[in-house]
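I have placed the structure first, in the form of structure tokens, so that the comments after it can refer back to it.
For this depiction, one protein chain was excluded, whereas all remaining protein chains were kept in their positions.
Coming up: chain A.
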Amino acid sequence: FMQRGLDSQTKKQLEEEEKKIISEEHWYLDVPDLKEKESCIIEERSFVPCEDLVYGRMSFKGFNPEIEKLMIQMNSKCKEEEIEVDDKMEADVSDEEMARRYETLVGTIGKKFLRKRDQRVLEDDDEDDDVDEDRNSNIIPSKKAKKMFLKPQD
């Protein structure tokens, strides 16, 4: 019935005619659309949610330890009981001790990253610590002299 040589116009005409025929034959309801009513009632045929029945497998006095574990698991799921694990873990170390350790920690790790010049200075420091305090004032300017930039003399 579909001929190859058919012009596009005649094709369109044919299609339109087909549609007309079909739409007349199509049945439809004259009734206006019913509103979908959302009901707030759910029908349930089982007793379990109504009466909050517990899980049917039970064991007592350690007869079957796996089932006892299961009992605790299932019944706590149903009742959503307590025992929310504490979010904060109890600190093993007190805050003060933490602060102290941190201070010294910074020093020791800081030394690792010092440049060679500074490391030598530090070593002198350690040696000089044993020296009397009186000489401290003498020693300090010399260190300063070392650190300061010496302008090249023309």
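Everything that follows uses one rule, which is that a residue touches a chain if its C-beta (ideal position, glycine included) is under 8 Å from a C-beta of that chain, and two chains touch if they have at least 3 such contacts; residues count from 1.
Just so we're on the same page, contacts and distances are computed from a predicted model.
Within the choices "Eukaryotic translation initiation factor 5A", "CAHM3 protein", "Exosome complex component RRP40" or "Phospholipid-transporting ATPase", the name that UniProt assigns to the complex's undisplayed chain is "Exosome complex component RRP40". In the full complex, chain A touches the hidden chain at residues 35, 37-64, 67, 70, 73-75, 79.
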